[in-house]
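Removed: one protein chain of the complex. Kept in place: all other protein chains.
Now for chain A:
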Amino acid sequence: MDDVEDVAPRPDRVDTGVGPAIDPAVDPAVDPAATSTDGAGGTDGAAPSPATAPAPPAAPTAAVVRRVRRRREGAVIAGVAGGIADHLGVDVLRVRLVFVLLVAAAGAGFAAYALLWLFCPIEPRGVRRAVPPRERRQGLGLATLGVLLALVLSGIGGQLSGWVVGPLAVVLTGVALVWREADTPDAEAGLAQRSRRLVGGRLGLLRLLAGAVLVTAGIAAFLLGNVDLSQVQFGLLAALATLAGVVVLTVPWWMRLVRELGAERRERIRGQERADIAAHLHDSVLQTLALIQKQAGEDVAGREVRRLARSQERELRAWLYGPPGGDAGHPAGAGDATFAAALASTAGEVEDDYGLRVAPVVVGDAPLDPDTTALVAAAREAMVNAAKHAGVDEVDVYAEVEPETVEVFVRDRGRGFDPDAVPEDRRGLAGSVRDRMTRHGGRVRLRTAPGEGTEVGLVLPRARRGTHGAPSNGTSETPLEEEAR
């Protein structure tokens, strides 16, 4: 036992391996990389908005497509420059400088920044980074520099008159203010909460107003400078009338949106409650039932208590996870539609009738037909036989469905017997089981010896082809699901 560890070293690199196994909640449309990464943090079920998708943290080790994520902390405007710096692994200052220089190229810096702002998701919450105040000051300075540069250059170049550039700068500042406010990091809880948090507090409202005023002022200034006043009056009136008309026309849509928001929230709460109840039952009741089974005494009353607890546990499990043989999400229905479900419920019956534990493990599944039904019946005989004669309180049942054969092994660690000197009360095994199996083209293999327990192996060929039921077949194919208990 000592040198096993040399042969099989403890795998230390699997620490990140949890993710793919348990995290199907990642929306592949939002983050294509997430399907192959460790997305352990991505299970918050709130519907993410495209702009602020709380994408799962990328695994540090896995080789996946990394995406640019805007910085949440230490952002001067929207964290775009910081995100790019993180992505490329360069200093933020350089990225910001590049943006400022790009502004000189006919304002390309502005456009690039705005587009990146729109299309890059913000990084998930909880990433802590210390941003020195100096870096922040530099960032602010560079942003101002960029705006000034734009003004000056356009003035010098003369492509745009001062009347256009001035108001444009004002409008851009206003837009940046409003966008920033709408994009606050808090604004991604749930769809319903977000509508409330869209305007975050008094300061936020102030910023929003200031932004709106700036935008309006910019547009007004532009219009005033270029068009004469009477036309502006008319234009304003026309715009207001159109806006009012649009609002009135779209009232039903607004109402529906609000209603759907409410419905969605209710549905989510209900689902959450359901999950909570299931988790609670799982945690408390199943634990207690397990405890009862362990603590119950060995006398008649104890056996009865154990039997009841086992039966309750089985029913609760079936309710929580769907009946054995079916998936929790796709219950197998009232009848036992498949071989695995039938075998599991048969095991349950034997458990109830004889007060012992029958633990079925089924690999693969097959539809129930006369042959497999007979196999289940034969397996039942074998279980009952073990329950009656072996003198044990646990029987292992293992079934494996393969393309050519279905095998069931019923094993106990009880008395065992000498197969050559079968006593009268063992006729059940010899008669019922063997006859059933041979009628359906199968066979029975018995391993037993006095004191060594009994294993009844039932082998049923499926495709009427070569029957080889040795326990050491090579590969197996399991066309259907396994029982999900």
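The rule we apply is simple: a contact is a pair of C-beta atoms (placed from the backbone, for glycine too) under 8 Å apart; a residue touches a chain by one contact, two chains touch by 3 or more; residues count from 1.
Throughout what follows, contacts and distances are computed from a predicted model.
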**Prompt:** For the complex's missing chain, which UniProt name, "Lactate utilization protein C", "Chemotaxis protein CheX", "Carbohydrate ABC transporter permease" or "Response regulator transcription factor"?
**Reply:** "Response regulator transcription factor"
**Complete:** Full-complex touch with the removed chain, picking from A:86, A:123, A:371 or A:400, is A:400
**Prompt:** Who touches the missing chain here, A:131, A:223, A:286 or A:305?
**Reply:** A:286
**Residue ranges of chain A at the interface with the undisplayed chain** = 1-5, 7-15, 17-18, 20-24, 274-275, 278-279, 282-283, 286-287, 290-291, 293-295, 317, 320-321, 327-329, 357, 359, 361-364, 396, 398, 400, 409, 411, 413, 455, 471-472, 474-479, 481-482, 484-485
